[in-house]
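Of the protein chains in this complex, all but one are displayed in their positions.
All chains are identified by letter, namely A, B and C, in their written order; residue positions are counted from 1 within each chain.
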Amino acid sequence: MRRTIIILITFIGGLYYFLNFVLPQETPLVPFLTPDIKFSDAIEEIGRVTLVIGVFAIFLGVINLSRLHLGRISRRRPGWYNSVALLTAFAAMFTFQLLKTYAPSEWGDKFQSLLFDHMYAPINSTIMSLLAFYMASAAYRAFRIKSGEAAVMMFIALIVMLGQIPIGQLLTSGLKGAEGTNPWYSYLRLEVVREWFMGVWNSAAQRGILFGMVIGAFALTLRIWLSLERGSFFDREL
Amino acid sequence: MHATYTMLVLTVGFCGPIIYFILAARRGKGFYIRPIAGISAISEAIGRATEMGRPVLYCAGLSTLDIDGLCSMAILGQIAKMTARYNLRILVPMSDYLLYPIAEEAVREAYAAEGKLDLFDEKDMIYVPNQFPFAAACVGMMHREKVAANFFFGYFAAESLILAEAGNQIGAIQIAGTTATTQIPFFITSCDYTIIGEEYYAATAYLTREPTMLGSLVGQDVGKITITAFAIIGTVFALLAALALMKTNWFLEILER
Amino acid sequence: MGKAWYEIIQDIDRRIIYLVVFLVVSIPFFLSIRAPMEVGPPAQHLFDCVENIAAYNKTAPKEKIVLIIPEWDPAVQAECKPQTRAMMEHCMKRGVKFATMSWFYPQGVELAEKVAEECEKKYKKKYGVDWVSWGYKPFSLATFLAFIKDIYTLVEKDSKDTSIREVPLMKNVDSLRDVGLVFYVSGGSGIGYYINYALPEIGFSIGTGCTAILGPEMRPYLDSRQLVGMMEGMAGAAQYEKLLEFKEGRGTRGMGSQSFAHLWIIFTIALGNVGYLVHRRRLRKAQKGE
Partner (left out) sequence: MSAIWCIEGVCVKRKKESSEEMTELDATKKRTEFFAVLIIAVIVISYSTYDVIRASATAEKGESLSDAFDTLCLAVAAVCTLIIYSFLYRENPFYRFLEHVVVGLSVGFAVARGFTNVLKPNWWDRLTGAEGKPASLWWLLPLIPGILWYFQLSRKHVWLSRIIIMFFMGTGCGATFQGLYQDLLTPQVGQIVATFKPILTSSGGLVHFTWDNFNNLLFVVVTLCVLSYFFFSIRHDKFPLLKNTSSFGRYFLMISFGAIFGTNVQGRMSLLIERLNFLYEDWLKIHDWIPWLK
């Protein structure tokens, strides 16, 4: 019984969007009764309601996080001061963000800016910039001529890297033909080869992946929507 | 967006075989499926974590409630089932508030199905919104809990390499699968196994080995054959049009209707 | 027992690699190193598109404008700011008028306004006459679709709170059909809305300035001609700066750091491989000897 309800609910959840996609644009919402109200006109309201219902879930994460860290603080686990910092940061950010929106004041805004522009944002972009370092160490470690695949990947990466910096381009700048001519060897310049790999090989391979992925996503969508999916989460009797 | 006629025909053309083969599989028809090493390696990774007696980390990246995220949750359910079987902890940081309850439910279900509900701890599931705080939290967790295996399944953006390199530093065995093709190179360089593109959607079928799911894979192959046929026919027509053997490329015109 | 040299260069500590990356990227900040780029077709096509608009404006009765959409925030400004700057420089240099607005990043349009004000001083142009900011509009698909049909329903005031009808530049602009080029600068993927919804309705050209990360994702659109051209990352900006002969641009300057960092990465890859190959050869020799 419960299982049937849930299968039905899953189906209904997706039905509107599916019908909205499949039915022609002029379809009225309720046939014969409301010729002026189109089926697709309801999309905004339905979207709004589902959005609101969804957002109620946000506090679930907060509840769990507070339980975890309050527990750590009360039991004085090692590193409990970090939990204090976490909860303080949470409370401060939440308060000042709301204050900024609903009761702006000079110093309130300044503190919000301290928390957001001078802590949150820089930490964010610094973590992101760690990638520059990781990139270097990953390339050094991984690009060895151990297998054909690794060698191909390394070779292409080297060409692309050389082709996008001025010094690399200088290496093959001698291959340029005279002004206005386009001899065959001018196609061997690094930036041209790079363009070729990016434009033809890479685009084509990406498109191949995309086609496969669309079909895969299609099948999975269908399976979940029609409750055909199997696996621990999907077929346990309730 | 509303479907054009081509889209409707294609929808039927894609869905039809999938449903047909699922039904055929349910009637007991067996299918051959080629192995995907990355997916077979999942149990190897969990075995290693069991030997070391350390937790595993499952990371769904920035997935939201779309098809990538749902697929990730289905895989999480399967992996959690294995960790439950071997009495392991599974750490699941989540970045999306809608997927967070789903993930919790999936892990709880998995532990309940194995009769190990007492091992399940909600505190191992944490909610950390936004890309880089999420990455920082994952990296911190890896270092502190000394995880033995990392699973990255879902949608990833720039944080992919941060996560994979951090896992590499602590020497965890790492398996990744994502639909974000731009991130695959970084997983390839830093992870032990990488599952690419459509293989990701096929993962649950491989893990469950349910006939229904295998049937769906066969149906997907029919879809891909259709696309291949389209591409070849389209190219032939484009060639005919370019050589002026045809006045108009009516194949293209039909498609664009 | 110490390690052989070929083992050492195969196993350099990652911290040393990190440290050198840090140093080589820092050096150009203290020395002024300029590195001009070779121009690739995507940047060239974008440049030509603006040039064409400038040429068209000279003869046509009604001028076309460029719409610059800066969807970036400080996190990606190393790439997106020089791109925005280069496009604005180009427009002002050729006397093409432009408007700017953002949908996803409230900061985007503010930062772009600052960039435009810098250019304004250089070319002695005026706000309202040569460029206008339509401000930040929170995105929803419905508002975006309404915007495509009629810009004036959505944009009632400019970002300086003047009524949009009173801005001199806007006298010439009735609808998006008067936009010749949409230049979308971003580290995200919102450009799909312009390609999927706006392009079929209105036949303008779309160009993009994207982060280098996004470049490969944009290639298929370039290939299918849905995008006329693009500036790809910092190098794209540097190429555009070269076309403009704009030497003090941030893109050109950043390429110095880029070059050193690239060379270091290439060097480490080479080092690792040399070590690996020598090692393998030694092992084989040892096996033969046995």
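The rule is short, and it goes like this: contacts are C-beta pairs under 8 Å (C-beta built on N, C-alpha and C of every residue); 3 or more make two chains touch, one makes a residue touch a chain.
Please read these numbers as outputs of a predicted model, since none were measured by experiment.
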Contacts of the unshown chain among the visible ones are A, B, C
Among B:Ile19, B:Leu57 or B:Leu70, residue touching the chain not depicted:
B:Leu70
Which parts of subunit C are in contact with the chain that was left out?
15, 18, 21, 25-26, 29-30, 32, 74-79, 192, 195-196, 199-200, 211-213, 215-216, 220, 223-226, 232-235, 254, 257-258, 261-262, 265
Touching the hidden chain in the full complex, which residues of subunit A are there? Just list them.
2, 5-6, 9-18, 20-21, 48-63, 65, 79, 81-83, 85-94, 97-98, 101-102, 106, 110, 113-120, 122-133, 135, 138-139, 141-142, 144, 146-150, 152-161, 164, 194, 196-198, 200-212, 214, 216-218, 221-222, 224-225, 238
In the full complex, subunit B touches the hidden chain through residues 1, 3-4, 6-7, 10-11, 31-38, 40-41, 48, 52, 65-67, 69-70, 97-98, 101-102, 104-105, 108, 127-130, 132-134, 136-137, 139-140, 143-144, 146, 168-174, 181-182, 184-194, 196-199, 202, 214, 217-218, 220-221, 224, 227-228, 230-232, 234-235, 237-239, 241-244, 252, 255-256
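What we mean here is this: only the chains that are shown with their structure count from here on.
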Could you quickly compare A-B and B-C and let me know which has more C-beta contacts?
A-B
Between subunit A and subunit C, centroid-to-centroid distance (C-alpha), Å:
20
With chain centres taken as the means of their Cα atoms, state the distance from subunit A to subunit B in Å.
14
Inter-centroid spacing, subunit C versus subunit B (mean Cα positions, whole Å):
32
Interface hub residues of subunit C, defined as touching at least two other chains
14, 216-217
Can you pull out the residues of subunit A that are in contact with at least two other chains?
124-125, 128, 135, 137, 139, 141, 143, 206
Which part of subunit A faces subunit B closely enough to touch in the complex?
20-25, 40, 54-55, 57-58, 60-62, 64-65, 67-68, 71, 123-125, 127-128, 130-131, 134-135, 137-139, 141-143, 153, 206, 209-213, 215-224, 228-234, 236
Quick one: in the complex, what on subunit B touches subunit A?
1-3, 8, 11, 14-15, 18-19, 22, 65, 67-68, 70-71, 73-74, 76-78, 80-81, 94, 97-98, 100-101, 104-106, 109-110, 112-113, 122-123, 125-127, 129-133, 135-136, 158, 161-162, 164-165, 179, 181, 185-186, 188-190, 196-198, 200-202, 204, 207-208, 210, 212-213, 216-217, 219-220, 223-224, 227
Quick one: which bits of subunit B touch subunit C in the complex? Just the residue numbers, please.
1, 158, 169, 182
